[in-house]
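As you look at this complex, bear in mind that one protein chain is not there, while each of the others sits in place.
This part shows chain A:
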Amino acid sequence: MQSLASYTPAFLKELYRKMVLIRRFEERAAELRSLGYIPGFLHPYIGQEAVAVGACAALGPHDYITSTHRGHGHILARGGDPRYMYAELFARRDGYNRAKGGSLHIANIELGIIGANGIVGGGIPIAVGAGLALKQARQIAVHHPDDPRARRADGVAVTFFGDGASNQGAFHESLNLAALWRLPVIFICENNLYGEFTPQHKHQTIRDIATRASSYAVPGLIADGNDVLDVYRVVSKAAEEARKGRGPTLVECKTYRHRGHYEGDMGQYRPAEEVAFWLEADPIKNYRRLLLAGAICTEEELQALDEAVEQELEEAVAFAKASPHPAPEEALEDVFVESYGGRALL
């Protein structure tokens, strides 16, 4: 844990609020799914909130992220609106993706969210492409300062992925390419110790995924993924390097998912003492204690933040419930920019 003195109380409180927002968004989503509101997959982010919130706190308005199948935390941390997220999960027309994507595909380029992704490792090469566009933006800023793309000249791209994805070719190819071209990309590996149902020691021979950075001659840093301020500190450092044109960094955040791989998986393949250890290391519980011990907030202030989150989510759920279902023939829209009158698609 860090000294709190170097941060403003407003910043510290916002980190707390965002983590609680993610936790409660996910807990409610699980409940809503059991009630039949959500027809598709859910991969809860519960337990990993410090990673998304700490990392996104280091980002600015011209930065981009790619996310994963466990993406709700990243999207909320990056400014996603719970109303449109629930509407998407409910498969309603007001969803971020107009009910065409669901949990695994929520995206909003304007917010810098290039998308959750249903393929393990699938977002990593796409983030490299975002890095390429951001590097080009520096040239555009010099030669065509009026081009709207010039605004993102200081941008970085962050790609979130898990320990499982660190065994995909896409990860290695992308890290090599980003290193070779010195692209402003931050590779954030959320090592939650399981690739789907398989523990880390059964899917790779290393403990520290950050060591894979050395194969590509880029920095590999480790953060305590259950400590929001440590994640913020490490990702800020990586972002500063990237903004200066010094290329990518691999950041490994050690963390744990409290639940199974997806909603419905009880996670019984995990030893009880391991689960108990990590529940004790809960990022929100510990950060809450820290804020109280550091006299940043009172218990009442934290309760007020908690209640505000409940209120926001209550309204978001009501919004999603009220949102209309899509008309069946909307299935024919959005394949291409040009509609071809739908005829070529039947």
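The definition used in the following text is that a residue touches a chain if its C-beta (ideal position, glycine included) is under 8 Å from a C-beta of that chain, and two chains touch if they have at least 3 such contacts; residues count from 1.
The definition used in the following text is that contacts and distances are computed from a predicted model.
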item	value
Complex member absent from the view - protein name from UniProt, among "PQQ-dependent catabolism-associated beta-propeller protein", "Transketolase-like pyrimidine-binding domain-containing protein", "ATP synthase subunit b" or "Peptide/nickel transport system permease protein"	"Transketolase-like pyrimidine-binding domain-containing protein"
Of A:Glu173, A:Glu196, A:Asp265 or A:Glu301, the one touching the omitted chain in the full complex	A:Glu173
Absent-chain contact - pick from A:Ile124, A:Val235 or A:Ile284	A:Ile124
Per the touch definition above, residue among A:Ala99, A:Leu193, A:Ile209 or A:Ile222 touching the missing chain	A:Ala99
Contacts of chain A with the absent chain, listed as residue ranges	64, 66, 95-101, 105, 107-109, 114-115, 117-119, 122, 124-134, 136, 139-140, 143-144, 147, 149, 157, 169-170, 173-174, 176-177, 180-181, 333-338, 340, 344-345
